[in-house]
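One protein chain omitted, others in place.
So that you can tell them apart, the chains are marked A and B in the order they are listed, and the count of residues begins at 1 in each.
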Amino acid sequence: MRRCLRLDSHNTQETHDSQQPIIEFKQVKVYFQHRPKLLGGKVTIHAVDDVTLRLQEGEIFGLVGESGSGKSTLARTVVKLHKPTAGEIDYRGKDIFRQDRSGLKQFRRRVQMIFQDPYESLNPQADVFGAVIEPLVIHGLAPKGRDQQKARVSELLERVGLDPTSKIDRFPHELSGGERQRIAIARALSLEPDLLIADEAVSMLDVSVRLGILELMLDLKRKFNLTYIFITHDLGVARYICTRIAVMYRGKVVEIADPDELISHPFHHYTNLLLASIPGSPMRKPDQLGEAVLNPGLLPRGCRFESRCPGAQEKCRNIEPPLVEVKEGHFVACHFPLGQESNN
Amino acid sequence: MTATSREDKSDDHSPLLEARNLSITYASTSGPVRAVDNVSFIVRKGEVLGLAGESGCGKTSVALSLMRLHGPKTRIEGEILFHGKNVLRMTRAELQAYRWRDVSMIPQGSMNALDPVMTIQRQIVEAIQGHTRKSSSEAAQMTKRLLTSVSIAPSRAHDYPHEFSGGMKQRAVIAMALALEPQLVIADEPTTALDVIVQRQLLNLLKYLREELMISFIFVSHDLSVIGEIADRVAVMYAGKIVEIGTRDAILNHPSHPYTEALVKSVPRVFGKREELTPIPGDPPTGLWPTGCSFNPRCKYAFNLCRVKEPQLQQSPSGSDAACHLIDNGNKSLTR
Partner (left out) sequence: MQEIETSVSVDSSKTSTNLRRILHDRKAQAGFGIILFFSFVALTAPIVSPYSPYAFPAPGRPYTPPGREFLLGTDYLGEDILSEIIYGARVSMLVGIIVAILSTGLGTLVGVLAGYYGHVVDEGLMRATDIVLILPPLPLMIILAAYLGPSLQTVIFVLTITTWPLVARVVRSQTLSLKERPFTDSARVAGASDFRIMTKLLIPNLATIIAANAVLMVTTAIVGEASLDFIGLGDITVVSWGTMLYWAQSYAIFNGAWWWVIAPGLCIVLVGLGFVLISVSIERIFNPRLRT
């Protein structure tokens, strides 16, 4: 049963929130300074550029895009691995970059992350027990006594579909990719978070293992009423698990819709291009696919996608299109979206 | 020894490359590992054979062995025949002529293995001069032509790899592989690290090469949908063996082997109606293969015989060859 979820772009005047969003991005910008050539000048990379989003509790919100889209940077900023250059991220109404110490501790319990690389996201020196109990130890929430701790870890392992007795003493290198990712999930769950950020959580797993992890994530969501931000480049996976998908391109959100709606009626030309490029796509393949962006520092004045867009016009070169709701629950940032023959 | 030129091939249906009972065993710290077990397949002229499978199934080992690029502590049994000549028994000189000229390769991750301190132009020229007697100006000319054929503007030839995007790097590597106009190119996971749109460009390029230049490909990938886009025939590998081999249509739409079926059904689809997907329990095996049919611990159709006796490849109703005891019994009880 899907809720009718709304998003406000910063253009519309009214606010439609029935309840407070669990995460809100307010004009978030994350820029990095980079010196590509040793003696050259510094280049600013606009990884995330003015993103405004509102996520409700219980959503599985997908962030889809290719490399350079900013989806990973945005996700990592939510868990405070990056600091925004401008803008604000609110967790349940409170700015997460203006927290006091207790606020931060509280936040770390409520928001956790599952990383992409199952081989690299676990400390190779720690066994499964150590990896799963660590967050609790850090927050002083671990039960006293080794036996109770082991019991808690075993409970968590069972929740993620692993047999405690055979796995609890293992080290990461003794486990398969799927198992490691389950450990990572158990670790993230130990603090009883309500928001999980999954950064390409299945991309590095074998195909036959991916579905198991996705099913686990859905199951956990149902059991514990979790909210997910799910980052992926794979639209098939996004469609399968997400309740809503936002497509990002070069730091900007270009389209937001329910998965089936997005796939059957894409409005943005980039989304269309993505869908048409998928192997086995029934959509018409465009003649020109354009060249990937090589100068991340060079930003156009208008729409970022203009140089590759088959529908681009003069206006696109000069004015950045705002994110507008064109259909209920379906937002797009384009001056001349597909299927909207009446321009302006 | 000269390479067989294309003009000699009058019979288009004779196999270009044939692997017969290929088995590869590695020495490892925990004993010998049979990475590839009795694998046989044929690639014909202008054909694309897809080699599908997950990590540890042996597909990369097969790919490397076709050019004898496997490591020193490896034992290979069986034959690899190129136009009837056994690659595994070639002399140094024959091998030198064979590699890059008859058959070339795009190894896994090669786009990241380009020399970072040499320009693209220079790397390709070096590759050409390393295998032929061409002068540097001739090689430079060839390089320009090659780059154009893979849609890289010749003006970019003097850039360094880090100035190229991922897709461009991969195309540069393809250009290198095509330098001596081989008849067969082995591509090991050529699209894996690439974005969807770039992947599409690359697949278009490979299709073009196949159609215009009649180059055959062995396309190794774990991504069945990508293989489905380009392959004529597909061999599915699991635990070192080919468990099913057949036409693209048979494999993707009418799989006969439970693993193939499970693989096809476990990939969430973008288009079409939402399907019931069932995950495959367990993990792909690495090194230690189960007794009997190696897929049996994860197979939902497994019965007693499966744990005891290894099934052999035999023709299934869909036309493909599959190694499954379900076919022995004559009934094809896969739900499709």
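What we mean here is this: contacts are C-beta pairs under 8 Å (C-beta built on N, C-alpha and C of every residue); 3 or more make two chains touch, one makes a residue touch a chain.
Everything numeric here is computed off the predicted structure, so don't read it as measured data.
Touching the chain that is not shown, out of A:M113, A:A186, A:V253 or A:C303: A:M113 (per the contact rule at the top). The chain not shown here is touched by just one of B:R171, B:H222, B:H254 or B:R269, and that residue is B:H222.
Within the set A:H34, A:K105 or A:R146, the residue that contacts the chain not displayed is A:K105. Check A:V30, A:I96 or A:L122 against the missing chain and you find that the one touching it is A:L122.
For chain A, the residues touching the chain absent from view are 76, 79-81, 104-105, 108-109, 112-113, 115-127, 134-135, 138-139, 171-173, 177, 184, 187, 191, 203-206.
We adopt the following convention: only the chains that are shown with their structure count from here on.
Centre-to-centre separation between chain A and chain B, using Cα means, comes to 33 Å.
Chain A makes touch with chain B in their complex at residues 66-67, 176-179, 206-212, 214-215, 233, 235-237, 239-241, 260, 263, 273-282, 285, 289-294. Those residues of chain B whose C-beta lies close enough to touch chain A in the complex are 54-55, 163-168, 195-201, 203, 222-226, 228-229, 262-263, 266-271, 274, 277-281, 283-284, 286.
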